[in-house]
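Here's the structure we're looking at; comments come further down.
Missing here: one protein chain of the complex. Every other protein chain is in place.
Note that the chains are named A, B, C, D and E in the order they appear, and that numbering of residues resets to 1 at the start of each chain.
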Amino acid sequence: MIVAYHEAGHAIVGHVLPNADPIHKVTIVPRGQAGGYVLSLPDEDREMVSRNKLQDRMTVALGGRAAEELVFDDITSGASSDIQSVTQIARQMVMRLGMSEKLGTRVYGQKEELVFLGREISEQKDYSEAVAEEIDREVARLVSQAYKRSQEILAKYRKELQAIAEKLIEVETLTREEFEKLIPPIGEKRIGGTPVMAGSNSR
Amino acid sequence: MIVAYHEAGHAIVGHVLPNADPIHKVTIVPRGQAGGYVLSLPDEDREMVSRNKLQDRMTVALGGRAAEELVFDDITSGASSDIQSVTQIARQMVMRLGMSEKLGTRVYGQKEELVFLGREISEQKDYSEAVAEEIDREVARLVSQAYKRSQEILAKYRKELQAIAEKLIEVETLTREEFEKLIPPIGEKRIGGTPVMAGSNSR
Amino acid sequence: MIVAYHEAGHAIVGHVLPNADPIHKVTIVPRGQAGGYVLSLPDEDREMVSRNKLQDRMTVALGGRAAEELVFDDITSGASSDIQSVTQIARQMVMRLGMSEKLGTRVYGQKEELVFLGREISEQKDYSEAVAEEIDREVARLVSQAYKRSQEILAKYRKELQAIAEKLIEVETLTREEFEKLIPPIGEKRIGGTPVMAGSNSR
Amino acid sequence: MIVAYHEAGHAIVGHVLPNADPIHKVTIVPRGQAGGYVLSLPDEDREMVSRNKLQDRMTVALGGRAAEELVFDDITSGASSDIQSVTQIARQMVMRLGMSEKLGTRVYGQKEELVFLGREISEQKDYSEAVAEEIDREVARLVSQAYKRSQEILAKYRKELQAIAEKLIEVETLTREEFEKLIPPIGEKRIGGTPVMAGSNSR
Amino acid sequence: MIVAYHEAGHAIVGHVLPNADPIHKVTIVPRGQAGGYVLSLPDEDREMVSRNKLQDRMTVALGGRAAEELVFDDITSGASSDIQSVTQIARQMVMRLGMSEKLGTRVYGQKEELVFLGREISEQKDYSEAVAEEIDREVARLVSQAYKRSQEILAKYRKELQAIAEKLIEVETLTREEFEKLIPPIGEKRIGGTPVMAGSNSR
Partner (left out) sequence: MIVAYHEAGHAIVGHVLPNADPIHKVTIVPRGQAGGYVLSLPDEDREMVSRNKLQDRMTVALGGRAAEELVFDDITSGASSDIQSVTQIARQMVMRLGMSEKLGTRVYGQKEELVFLGREISEQKDYSEAVAEEIDREVARLVSQAYKRSQEILAKYRKELQAIAEKLIEVETLTREEFEKLIPPIGEKRIGGTPVMAGSNSR
């Protein structure tokens, strides 16, 4: 089943990347909406997230689609919500967090809150078409970089992808210990995330 | 009657394509809004839909219009809702499912939900004009590919189209067995769809 | 009175065109809003309308303005609602019915329904500026083709236009029989419209 | 006072133009909002308005501003509502009445009615930027033609303008008879307007 | 204090310009929102305002900022509401009053009234981008002309600016008589404004 490869893809990329949250369980048992899922626990509550960490998150999110494309001659709608997260992260980096050198340390777009609805429903474009194109290019660059990285990681761990997917089809759920038996340990992976920015946030 | 050719067109294209849902009945008896219809049962409940399957769905949907154009010197408004479905599928592939290489694995447009109306009424454009043109080109490419494929299939099965349409004008409804007597079996057509992605979905 | 020429223009173009609805009465007696009117009965209830028929409808609608321009050295606001219908038909053909080869078998624009108002109030542009220009060009082409056809027909039936208009000024209302005495029968005009698409509609 | 020249300007242009409504009174006594006014009675109730008549109406409306510019070394905000009428007429001609050859016999823009407010509040742009520019050029052409015509008329009747304005400053209100003593009769002016389109309207 | 120079700037420009309202008091005592103010009484109630008068109003409004720039090596947010008035006047001249030759005697933009809110909240753009650029250029031209004029006047009356500002810092408020002792009388300044357009308005 393609879903097993999809989930194995997320898990392997998350295992390999130094700034990704640690893997605790891999499963293809559907949970409500989502078909299968990789359970990764955030290390701790933190609000200062670094650029490196955001890039790793995007790469993990695209690991599912990258696995589908690598193994099968087709891709599926299964990556739909992954694609949505990736877009959101990349747009935040460029439009809210000043993490694109080209677009500078400023904010783009004004949030409109409709108080009477109890929620914000739209974002007002407060920049020119020329900037809109630059934003699109920067977001595209970040997303495609992340996708390429996840493709490279899975190409390197192709055998492990096969083994983990097959195991998942067999037993449906892998604990962290079972998962780690099927993949070599990555030296620099830290349990606690990047300690430098843990536990603090700034005004 | 042109409607018989229209429905026969849908049925033949659906019969021929490997990833389309199987045909169970073909009829020109109007059912509420729609004049005639090809009843095709989805094989099972599944949420991971592959790119190939979506392309086949588009091709089946355009089989009605393709038949009209092939047989008559005119086209009709009968394809109106088919055209709407095709547009929706193609836009989903490009804007939500990351299935266009040019536009990448990201989402375009933000859904705005108006909670107090209990439904979503609009989609906010959150991309530049340059991207809007690229989206239009990709959607156009997907739609025209599907139309060309349905034209090619019907040109190949021109005689069967004639026979099925004439039979429909005579008896109004064909069961699957009656339909399959008028068209040669397609070797690779599977009852259960593409088994690889059946029965699962992914987060 | 210019209104007599306007109505005679509609009637003659409708009489001549093979796919137009048959004329039952021609009158310049104002009925509510509209000053005069050509009463043409739709042959039967049908929902599959062909491209040819839609083009003829546009041509009939512009017959009034074409008559004004042909006979007088001025044009009037009397064609206002005709112009509105023509625009609506041409836009439907291009944006909803896939009847423009250049714009393909897809739908343009999303209808927004405001449920709490009980009606739809706007149409959301979901295409690029480049497509908007193409739509404008195609609509312009369809409208100007229809106008030219109605001008050509009236130029050919100039004498009959004069006779019918004068008769209308005299008697105000012409029955079908009275109307047909003033204009030669058109061989290929069928009472029942284009039989091929009558009495059916398609999903 | 500049207002006397402004009102005299309207009156003279309206007197000279063959399709303008006849002048019944000229006054500079403020009536509610407006400072002075030229009272011109519409000949009768009619809904078929010709292009010539609309062009004459625009020319009369701009007669006030043209007089200000001709006589003084300055222009005033007194022409504000005249300018608004002129814009409305020109836009109607181009966007609703098919009276611009370049833009053809079609309608531009969709009216949005907000039923719950009991009135229409906006007009949706349903055309491309290229068409928007064409509309602007056509409206500009119509408006500037009308302005030039009113300037030419007043230049020709410069002496009468002076005499009527001075009389107005003296007596404040002129009846039709008093007005006509100060200006030569215009041969082709008809009381009943252009009889050809009177008393009728068309669907 | 910079505010004294700012207010002296307004007062001097207003004193010098022939069409500006006469100065009655100059003060730096804050009154509610505004820090200091130049009190100028409008001569009478009038609705026909001339182009010359509107240009002078803009020049007076920018006298405060011009004084800041002339005297200090910095500018402040104190001119914020002056800048807003100037923009409003210039846009009215171009978009409502037909006072830009390039944009002609027509109105741009449609006011939308939201009746249920009891007020108008937005203005609908009903013109092309090309016109929007032309409007921006014309508004820019009017505003920068006015700014240059106020700079030139203050450069000429540099000594008086210094004297009046110093006096204001000392006594905080100057009556008209005190103010006029510090600046030479301007021959052509009329108490009653431009008599030609006083006391009347026009439809």
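In this section, a residue touches a chain if its C-beta (ideal position, glycine included) is under 8 Å from a C-beta of that chain, and two chains touch if they have at least 3 such contacts.
Computed from a predicted structure; not experimentally measured.
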Note: the excluded chain touches shown chains A, E
Among listed residues E:16, E:90 or E:161, the absent chain is touched only by E:90
Considering the complete complex, of E:17, E:49, E:97 or E:139, the missing chain is touched by E:139
Where chain E meets the left-out chain, the residues are 1-3, 6-7, 28, 30-31, 33-38, 62, 64-65, 72, 74-84, 86-87, 90-91, 117-119, 121-123, 129, 132-133, 135-136, 139-140, 143-144, 147
Had the left-out chain been drawn, it would touch chain A at residues 47-52, 54, 96-99, 104-107, 110, 112-116, 124, 126-131, 196-197, 199-203
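What we mean here is this: only the chains that are shown with their structure count from here on.
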Shared touch partners for chain B + chain E come out as none
Using only protein Cα atoms, the chain sitting most centrally is C
At the largest C-alpha centroid distance from chain A we find chain D
Cα centre of chain A to Cα centre of chain E, whole Å, reads 56
Rounded to the nearest Å, the gap between Cα centres of chain A and chain B is 33
Residue ranges of chain A touching at least 2 other chains are none
Among line, ring, star, complete and other, the chain contact graph is line
